[in-house]
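Shown next, in structure tokens, is the structure this report addresses.
A single protein chain has been removed from this complex, and every other one stays in its place.
Labels run A, B and C following the written order; every chain starts at residue 1.
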Amino acid sequence: METKIGVFLCNCGEAIKNIDFDAAVKEIAKFPGVTCVNLSSDLCLEEGKKKMISCIREENLERVVVAACSPEFHEHAFGEVLEKAGLNGRLLSMANIREQCSWAHDGDVTGKAVELVKMAVNRVRLLQPMEMKELPVNNEVLVVGGGFSAINTALQLSRVGLRTTLLEKEAALGTGTEELESLCGFDTSSMVSAVEADKNIKVLTSARVMEVDGKIGDFSVRIRQEGGEILRKYGAIVLATGHQTELALDCELKLGLSIVSQEEFCRMLGNPSLETEPKTIGFIFDFCDENSRFPTLATLNNALAAKRRWGSEVYVFYKSVKVDSEGAEILYQEARDCGVVFLKSEVPPRIDVDNGQVKIKAKDVFLGEDIILVCDVLVAEELHLPTEETANLSSLLNIRRDSRGFCQEENVHLYPVASEKKGIFFVGGCRGDLDLGRVLTDISSVVMNVYELLSSGKILVEAEKVEADPQKCVACLTCIRVCPHGAIQLVRINGGKEVAGISDLACYACGICAAICPAKAINFQSYRDEEILAQIEAI
Amino acid sequence: MENKNVLVVGSGISGIASALELANAGVSVYLLDKEAVVGGRSASFCCKATDICSRCSACVVLGKVKEAVTHPRIKLLTNSTMKKLSGELGNFRVEIEQQPRYVDEERCIACGLCTEVCPVDPKAIYPPFAEATPFSYILDKGRCLRFKGERCDLCRTSCPTKAIEFDLKPKEQELRVDAIIVATGFDVFDAREKGSLGYGRYTNVLTGLDLEHVFTRDGYLRLPTNGREPQNIAFIQCVGSRDKDHEYCSQVCCKYAMKLAGLIKYQNPDARVTIFYIDLQTAGKGFAQFYEEYKESIRFVRGVPVEILQTVSGELEVRFEDISQGKVCRDTFDLVVLSVGISPGKNTWDLARILGINLADNGFFDKKDSLSCNETNVDGIFLAGTCQGPKDIPDSIAHGIAAASKTMRVLAESASQRRGH
Amino acid sequence: MIIAERKPMEEIKQLIVPYRKVLVAGCGTCVAVCWAGGEKEVGILASQLRLARSVERNEISILEATVERQCEREMVAEIKDKVAEAEAVISLACGSGVQTMAEMFEDKPVFPGVNTTFIGMPEREGLWVEMCGACGDCFLDRTGGVCPIVRCAKGLLNGPCGGTRKGGKCEIDPEKDCAWVLIYRRLEKQGRLDLMRNYYAPKNYRAVKRPGKVQAAKA
Partner (left out) sequence: MRIMNGHIVAFCCEHSAYPAADSAGRLGLHYPENVRVIRVPCAGRVDLIHILKAFENGAAAVLVMGCEDGACHHITGNTRAKERVKYSEILLKEVNIDGGRVRMFNLSPNAPHKFVRAVNEMTRITKESGR
């Protein structure tokens, strides 16, 4: 028996004037399967919805087409109407006869409107009902890293009740945070003791991730420690592997007492028994890498500190100061008010080492003249780079990196902390150069995102929305290779043949796999080939 | 987190980000906005893509707005302002005043019949911008004859769904909420304050925001005076940022100026574009390649002009000191765009008084201490987005999510404490 | 796995000029995996042929069918009704599948729609490379698991030709690795470099009997 389809037309309070609805109703009633055609003027209002429900019940409709405004607005609401009338909410197709028909064209568009309805009727006939189901997820989180971001992410996750494992490659947490400590004024040791006191946090030091398998809610991670290897299960993974710096120097210039990095300079500042206090100090930044904020902040802080502690003469050579972070402009002004000399230059200064003294030669843009500065200490320009661990982990997890090698691709939809795979997040320096304010924001964002996914121990999803037919799948692995969200894996059905298995949890329902499958084995409910081709045939 | 309620003040992108996260975690959210449409300022920004996405994030806002509006756990309170606050974390009582919209957004089906019959020019009842949500019509009390004492009734009687009602009083209601997120956003710096730049006097001097709206509305750029395609365009950076009244960088202007300049160059490769700047802020994810691409084709001049004059022929003469050349120069342009910065919202002070939260020296809401990002001096009140300081769209979203995170934490902690007692 | 590639459209069009009803038969095994003859490719070819003939105003009716393995008589038998309906068959299977079809339906012309090219593996999604020449006398034990017969452009058995480019690339195709560099590195890793000292006489391909036949031990 033919499926009973009901078509509900709405003339939008008689505002759709260039469609002859009476003629349209007559035409639509002729389509096969259409058992009732209703015209109303207020379908999206409560009155209209009520009429719709009673009509669906009275006529025993099995599928519904709504021809009205754009589905962008009310598709969801009409789906609910179907549910109320006892039909599965997915058995609905909308024809956009307002925004994409009546309003987009001059003159009579009855013909087009009828055709749009025909497309929807053809599609709705093939639609399948879909149910929601709850899937369990493991709610323990793996945080990789042992720096500021990692420790604070773990602490905050614990405070919202999620168990966390902190995995650090070094022998102890909080190594290598000296520079940040002096920059931002926090105390690592108290954070580390807070972690140790927290029973929700397990710490694995001298540990490395060897292999990651699975998907959101069920990652299995093989971890190598000194004592051997362990296999643990996690619901989500947060990368907090930080960044590293590298001096941008000509190779013949030997790094020594007179040319130092920002980090070493911090150590000099913190050293109470320094033999000789430097009298003249030069800083250089923003020539080799014009796209980082961190060098600006480090320079401003260190220059101010040097001025205050030693009263040294401080000269800063730079191209543009990066003040687009909170408080940076104030800091810049403070440094100038303190007597730090800022020298803007368009080209990188020349550096020579002569008898233990560093000579900096630069062309100042304001004076338009060459300046030669002889200084005791030069804090050289640093490049801001991703760590090796970041590179290793992202290839282990098979996630994309940006053009500079940091985690997270440059896609606006992934910002701030998401990866293209559900359940894998980035926080802090591993995803780019961030100032303290942004790192703090990142940490809280990641905690929120993880909490949302894992806190209840289960996730509600549409069951088998995208599914590979095991009978047709030839296990060519194409879908596994193309899935941008890593949602497909080979699975063994009943211990036998291996086929593509699409995880309902990890799938974003984009349909890339369905389009590319050479065996046409992948069914994407609501957007199956039949459903798309049926619309084409109606034209 | 069922049976918890949170009020989010301001439905801009950070407010929406907060509301969505909380709602997805099971919290019921009231999303309050003084305007008639949801989405705040960034919802009306234009797409700045050329052949590739320029990562301005304007489209992200639209997606989030749509999500928020249809979310079952988010209740929208548009046209509403906060009048009074009492109570504390876990038990705030908030008095809300909702101005009548006159057009019922539940009933308005955006058919446009009212605009057709409205006798006033410009029309007193009109649709919001194309991407607005809810897409229901707006009645402008200032233009409407009815509110000038006349008996015009045309729109009301023409409305097929009886969505228009005139005799409405502001509605007052009291909400009980566990926590509050303040996301009231920013105001654009009023370029008229810098009189010498001629904004408001010369038609061809626009602000960056104006330019956004031009692209949103028309999709291309034409000179406001004669409708021709501009060939010689200048962007002036740091208008209302990094000066003695604004001791901060607005963080968005260099990016939007360069992206808009890129869009202009893309649409008209022959156009000459100059950007006058103090320091270029080229940091941030994905911006490096963009800067590299336009480094050559856009002229960057170090030095910000102080004066713009209109010549007899209608061109704009810009006087500036080219620091790299070390001389004072003049140059003429068809169009000058002032890259206006982010200023604290005008109602920030009032709201701070109502909520009892502190303001920072720069006029934005102050956070508790340097190691917090959303907390205020009042427990249970959190900050999200540009009301706390300048931020671009991605940073605002992140800050909004972070505020939701902090809120979630206090709600979770107070729940477990109660269980403990 | 057998790798094949679609024949040029012009050739296929010529094959079916006299016919008005043609079956495009796909195979769901090797050629499906290499995107040459699975259900998807059947649909594309069928659609293209219909379009081509309609442009020429010479309408054609195309039937579509895909079996799991066209080199199995039992599986091909499943589509005998469709074959009966058609005037000719274009098989998108490997040469073996085409011949199975041709043998089973002797009264129907069965045309190959793909060129069977080699035995290989995917290098990445959508790109396949030759790995095995099915020479019938496997040599891989001596070369660290790298076949010089097909992976060396010259099929050399006793070390590289001397034209190896910088970076270990092939003289003939700079995009390909020199097989002998790969062999050297592999053997080096395994500490079996002494194998490189052996001399191998030219393979006697004439000794390989055509057609090949493999008889499994009786179970």
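Quick note on the criterion: a residue touches a chain if its C-beta (ideal position, glycine included) is under 8 Å from a C-beta of that chain, and two chains touch if they have at least 3 such contacts.
Source: prediction; values computed, not measured.
Judged over the whole assembly, touch between the missing chain and the shown ones holds for A, B, C.
The omitted chain makes contact with just one of the residues A:98, A:422 or A:438: A:98. The omitted chain makes contact with just one of the residues B:47, B:223 or B:309: B:47.
Where subunit C meets the missing chain, the touching residues are 8-10, 40, 43-44, 47-52, 54-56, 59.
Summarising the interface, subunit A meets the missing chain with residues 70-72, 96, 98-106, 109, 112, 115-116, 119, 400, 409-413, 420, 482, 484-485, 508-512, 514-516, 524, 527, 529, 532-533, 535-537, 539.
Although one chain is hidden here, its contacts on subunit B can still be listed: residues 45-47, 49, 51-53, 55, 58-59, 62-63, 110, 127, 130-131, 135, 216, 218-220.
The definition used in the following text is that only the chains that are shown with their structure count from here on.
Taken as a contact graph, the chains are arranged in an open line, each linked only to its neighbours along the path. When chain centres are taken as C-alpha averages, the shortest distance to the whole-protein C-alpha average belongs to A.
Across all inter-chain contacts, the pair with the most C-beta pairs is A-B. Comparing the centres of all chains, each the average of its CA atoms, the largest separation from subunit B belongs to C. The distance from the centre of subunit A to the centre of subunit B, with each centre set as the mean of the Cα atoms, comes to 23 Å.
The set of subunit B residues touching two or more other chains is empty.
Shown for subunit A are the residues that touch two or more other chains, of which there are none. Interface of subunit B with subunit A (complex): residues 21, 24-26, 53, 55-57, 59-60, 66, 70, 106-107, 109-113, 135, 159-161, 242, 247-249, 251, 254, 279-289, 291, 302, 323-324, 326, 370-374, 389, 394-395, 397-399, 401-406, 408-409, 412-413, 416. Listing the residues of subunit A that touch subunit B in their complex gives 12-16, 41-42, 44-45, 69, 72-73, 76, 156, 159-161, 184-186, 290-293, 320-330, 333, 344, 346, 365-366, 368, 402-404, 406, 408, 410-413, 415-417, 431-433, 436-438, 440-445, 447-449, 451-452, 455-456. Against subunit C, the residues of subunit A that register as touching in their complex are 472, 474-478, 481-482, 517-520.
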